[in-house]
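Here's a slice of the assembly, chains where they normally sit.
Letters are used for the chains, namely A, B and C, taken in the order the chains are written, and counting of residues starts over at 1 for each.
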Amino acid sequence: MTKNRLEAFSDGVLAIIITIMELEIQVPEEPTWQGLVAILPTLFSYLLSFLYIGIYWNNHHHLLRLASGVNGGILWANLHLLFWLSLFPFVTRWSDESGFAEVPVMVYGFTLLLAAVAFYILQRALIRDQGADGALAAALGRDWKGEGSPFIYLAGILLALLQPLASMGVFAIAALIWLVSDRRVERFVGDGRADLGRSENDCGLTK
Amino acid sequence: MTKNRLEAFSDGVLAIIITIMELEIQVPEEPTWQGLVAILPTLFSYLLSFLYIGIYWNNHHHLLRLASGVNGGILWANLHLLFWLSLFPFVTRWSDESGFAEVPVMVYGFTLLLAAVAFYILQRALIRDQGADGALAAALGRDWKGEGSPFIYLAGILLALLQPLASMGVFAIAALIWLVSDRRVERFVGDGRADLGRSENDCGLTK
Amino acid sequence: MTKNRLEAFSDGVLAIIITIMELEIQVPEEPTWQGLVAILPTLFSYLLSFLYIGIYWNNHHHLLRLASGVNGGILWANLHLLFWLSLFPFVTRWSDESGFAEVPVMVYGFTLLLAAVAFYILQRALIRDQGADGALAAALGRDWKGEGSPFIYLAGILLALLQPLASMGVFAIAALIWLVSDRRVERFVGDGRADLGRSENDCGLTK
């Protein structure tokens, strides 16, 4: 029940974050195709942030499915993650409105970086709670994506000193890596997947 | 559990989309009946988008009820659908603020079209997961509405080149067709319906 | 499961409605007590609408608890109710910004009236689904509040032709009647209440 409520609250926050970003999209000044083309960068940054929140929701969902329970520390580690994610609409808006200027793009990257760190902390807290021989530790043994992403974000942040738009490209590539590799994990899990709908306590990734 | 969380997240996003559109309604300039009449087109387009999100929520709900489980591909197919639906407030606002000009109305239609395509993709992903002999494939065998709607949207989009307001009428008619036929399906399902509240795993539409 | 998802979606929409009204409150022009006093009417109308959404959430919750299941008609009756409730922030904002002018206050009253009618329709749909000898029909046999409120709203609407502020007082009194009498129902139900937390399918109000 406690775990369910943590998921429900996180779902609520993520659903709101992913949706209110849309409120920030200014309608084109002219009701023409040119007007629409002019806001394409805005739509692109909206799509990118939508993708990132979607990835976090997916990963959060997989993570919690493997967790055994929650404690006070986990509740706060989760809120810490939600805090950084809640800043996505703000940094999306700022980098978009500034025409992807150097500093706002770097701040966008720092927010991605800190959200990744917060996700890592949450992961550690859940593993510590479950024990080193639990399903989580087994499944996350080879978490090269989780540990590699911060370096990509750092690279993107540094690149912004030279070419902010290229940084956004790096952040987009990092998102696509998550998307594509998500399917690969899926294939790896294989048959376990087919049971998801039937067994409530099925961990799916245990050996 | 996984399926439940997918539904909960989708419910959250749809609940927010359907509600924040209201935030876009500007109050009338004059506190008079004339002032209210002047924003009737705004209220009409709010109502139409409310109806569409309501239809999608209903259909999503029926679809997921028949599904056996979810996998990574289904999670992303669902997020893809939510992405297009999340643009409804934006395209509603734009076509309304432009006084239903040609291009914004066409973009409104394209968003309807792409949401319909995304729903179709989600449907296919769920059927593939369940197998061709599952409850979903059986229930959706004769899905003339799902396959017909895109053509209505396309017709509406083309009509906007001549008369954008008439396009909105076409989109409204498409919504009404969904509404009315929803009841017909209901009647067809018949007695199975009465069991919905009692059996959790009841598929309702299986033969 | 179907009933749960209807509740979850309604909870989401009501939670958003009750919360986004807050976004409409303009901060006082001066950071002084006089500034705060100047927006007291705004805060009052916010409180009133908060109360109404709270009452609807409470009633919706009691209603659904007694229902056996849902069907397509019930889903749409519920969306119909949510539509009128979703207009609360809009009519609250309009009547507040107009300084409680005649027409906006009447429109506020009409929205209350139509929400009450929509709730009545939902109630009827649920009773028809369950049968005249079900728990709902028994519990709602003496629904003088549900049937009386529309007349209070009508009186408030007519009063606005003379004195709009007095109408707001009438609407506030109607809300207080719901609040106070809610406790009375509670006391009437008596011992059944103590079981709410333990039995999931307990209807509480059946004879």
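Basically, a residue touches a chain if its C-beta (ideal position, glycine included) is under 8 Å from a C-beta of that chain, and two chains touch if they have at least 3 such contacts.
In this text the structure is predicted, and so the values were computed from the model without any measurement.
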Original post:
Given 3 shown copies, how many make up the whole thing?
Top reply: 4
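Rule of thumb we're sticking to: only the chains that are shown with their structure count from here on.
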Original post:
Which angle of rotation, from 0 to 180°, maps the CA atoms of chain A onto the equivalent atoms of chain B, to the nearest 5?
Top reply: 90
**OP:** Tell me which chain's centre, taken as the mean of its C-alpha atoms, is farthest from chain C.
**Re:** A
Subject >> Chain occupying the middle, per Cα centroid >> reply: B
Subject >> Where chain A and chain C are represented by their mean Cα positions, the distance between them in whole Å >> reply: 37
Original post:
Counting in whole Å, what is the centre-to-centre distance of chain B and chain C, each centre being its mean C-alpha position?
Top reply: 26
Original post:
When you check chain C against every other chain, which residues touch at least two of them?
Top reply: 12
Original post:
Hey, which residues of chain C end up touching chain B in the complex?
Top reply: 1-3, 5, 8-9, 12-13, 15-17, 20, 23, 67-73, 75-76, 79, 82-83, 86-87, 89-90, 93-94, 97-98, 101-104, 107, 129
Subject >> Contact set on chain B toward chain C in their complex >> reply: 7-8, 11-12, 14-16, 18-20, 22-23, 25, 27-28, 31-33, 35-36, 47, 50, 54, 57-58, 61, 65, 179, 182-183, 185-186, 193-198, 200
